[in-house]
Structure formats: structure tokens, C-alpha cells
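Missing here is one protein chain; the remaining ones are kept as they sit in the complex.
== chain A ==
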């Protein structure tokens, strides 16, 4: 009798941990591969060294969830295989390549749960590459994981719930928050009232963040347009337009972000079919409510296949694992599965509310000045992109990559792809859903040239 390979879970954030838990409960022994040194993902990221801060000070109101997730994962010891600090850089057809401590490990898997998470979504603005500019997520990690602030007089700018959370966390940590610049109009926040019925605690918490920021004298500006970061060799201030007026502020650092974007490269390599998602304004791998992708045996959970937040990620991770069990002919709890789906549907409705309250200012990309850098890795400006579109009569994003180098660098388009697509759509007069998506290729992140090949080592 041949032994089936173990299921592979990529990512040990909320989705990956809950997926592992459901598989362990059913008697399977998954392999969990994660880039971070400890479980928790980005949201419940752990400190590298204990610095005496309480979990309450690290995770705020979410501390109980973080503690539970860390504790539960630790309890899987002996019943899962766990490779931290490991990068799945290529996969497909039941085989993954993992870079681990300078060696390549080839892993056969039967059942794949991708819980790859999200990263910050940014659109280029003048000055966004200056030293002193961090993404909102990056600013939060500096505080949470390393106990550092990104500066001593910080402006937070962008859109999305994270904007207020991070500004509030910095204020609580004693950092001088110069202002919060919200790209979205105050009027849009009326949608949050609809959210009260769905997730009252979250809405009230968000309102408390804004109220406490104001109480401490932090100015909040809405409907910010033409946002620019100013400075010669590093950040010295910001300027923007608001209601027809030029505004500016002095600061030494900026936390900037426009919500999150899904990390979809591995789903692409696994062969998943992608469709355009209006809410995330992005091409996403298709998944049904159970987390099944278009490829048999490949399951998608958490923010890696569409942004829904950490609570949804926990539910989706467990649900995807139940789907794997069912597809493998193993007993699974159908009532629990339905309950998870019901909760996920509810959260999805809440996401619609949040998206309406914090609409993504996609028009920023269309209006970006020609001399603004879009692709930092390959140093491609907006002007070069527009020129390439005209010179080569390009109407598709991979062709734009071929003639302009956009998305060819270290990040493989993970950070510039969205804005390049917006510019291409604007230049060609097509919809954002009609310009395609950058195809992923291995390695999904840079690899050392000397990564040792196990197979060749064994042959020697």
C-alpha cells in the first residue's frame, strides 16, 4: 500500500493555523511552511525577543485572539511538521520547492492549503520612495515586533481601517502623531452605520480610535487629494489638496497605505483560475465559500485570496481544511462547516460596508505625474509606462511588462502591479478588469544562486 503524501499548508497566520488544527483533529499530519520565525502571520506577529510588553499592549483588544492562536499552534507540536523561516518558491502538480536554511527541499504533497496572506497596497505618490516613508503595515510591525517608532513626528495617510488603528497605536505608544490624512470623504463613513448591525464591536472600536485621536489633538483630514510627500534626502513634510485648498505639514516620517492586497503568486503557480474582483479591485484566484479553488486538491484560505481580515481568515482556514477532509473521503463535521460558512458570509457583507466607507482612491494612479517612480525595483516612471503604451500599442499588462520592465524586479510586480494596471487602463481607455494580470513565475521571492540542490548533493 502506498502512503499518501501529507497535506501542505503554506502560511502560519490565522488561516494556516486554523487549517492545521482541523487537519490534526482529523488525524492527519500536515506540513506547515511559513516565512516568519514564529506563527501568527502579520496580524498576530510575535516578538523575536521578549521585551517585557504585555500581549495587551501588543495586540490591544485582539490580544485574547492572538494568545489563543499562538497557544493552539504550540499545542500541535508532535502532530504536525512545521518549517518556520522557509520559503515555498515554486509549486505545482503535487510538488513544492522550499528554500530552508540555504538548502532546497522538494516536498510531495497531497492536498494544498494556501494561506499566504496579504501585504500593504500602495499607489505611488510624489516622494513615496523617500527614506522615512513606511507602509501602514510596516509601521505597525516596527512598533509591534521591534518596539520602534518610524519617526518622532509621524503623519499617517491613506485609506482603510488600518489607517486609524495604526495612528491610534502610535499615539498610545507616546509618539507625536502630526495628522491623519484620509483619502476618503467623511460622507463615505455614513456606510459604517450599516455595519453597526453586522459587527457593532468593530464599528464602535473604530469610532473610539478616531474620537481618542481627536481628543488628544490629532487632526483628521478627509477627502485628501493630490497627496505628496516632501523632502530632498528624506521626509520633511507632506502636502495635499482639500476642498480646493493647498495644505501642508511638517513631519519626519510617513505611514502610508491603501488597505491590503492579496499575495496570489502561489495560487497562480498552482494553476488556479483567476477572475476580477470588484471589491478588491484585483484579479483573485477563484474560491467557493468552502475555500475550494478551481484546481482539485488546492484550497484557498484567508486574505491571500481576497481581503476579509483575521477573523474571517481563522474561519476560512478551518473551513478549507474541512473541505480537504471531505474531498479525501474522511469524516468531517458538516454542521460545523455550515456554521463557518454562515459566519464567513456575514463577514463578507461587513467587508462590503468597509469598502464603501473607505473607497480605494484608484484615480490617484491615473493622475500620477510622469516623473513619479511606479516600479521601484526596475526604476520605471509613470511617464515611461505611458510612453511604452503608446510606442508599442500595448493593451495588456504582461506586454507592458515585456516592453517597459515594469514588475520584472525583486518584488515581481507585487507592489507596482496594481498601479501599473490602473495606468495602462487609463491610457488605453479600457476597464481595469480588461488589462489582464501579471503572470507569476518561480521564484516568488529572490533566491540565493547557491541554494543547494538536495538531489544533486545526494548524487555526489
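Odds and ends about this structure:
Definition applied: contacts are C-beta pairs under 8 Å (C-beta built on N, C-alpha and C of every residue); 3 or more make two chains touch, one makes a residue touch a chain; residues count from 1.
Just so we're on the same page, contacts and distances are computed from a predicted model.
Missing chain, UniProt protein name, picked from "Deoxyribose-phosphate aldolase", "Oligopeptide transport system permease protein", "FAD-dependent oxidoreductase" or "Na(+)-translocating NADH-quinone reductase subunit A": "FAD-dependent oxidoreductase". Residue-wise, the contact with the chain that is not shown comes from A:402, picked out of A:38, A:220 or A:402.
Checked against the full complex, the one of A:44, A:59 or A:89 touching the unshown chain is A:89. Among the residues A:269, A:337, A:418 or A:432, only A:269 touches the chain that is left out of the figure. Where chain A meets the omitted chain, the residues involved are 89-92, 95, 97, 104, 106, 269, 271, 378, 391-393, 396, 398-399, 402-403, 408-410, 412, 441-443, 446-453, 455-456.
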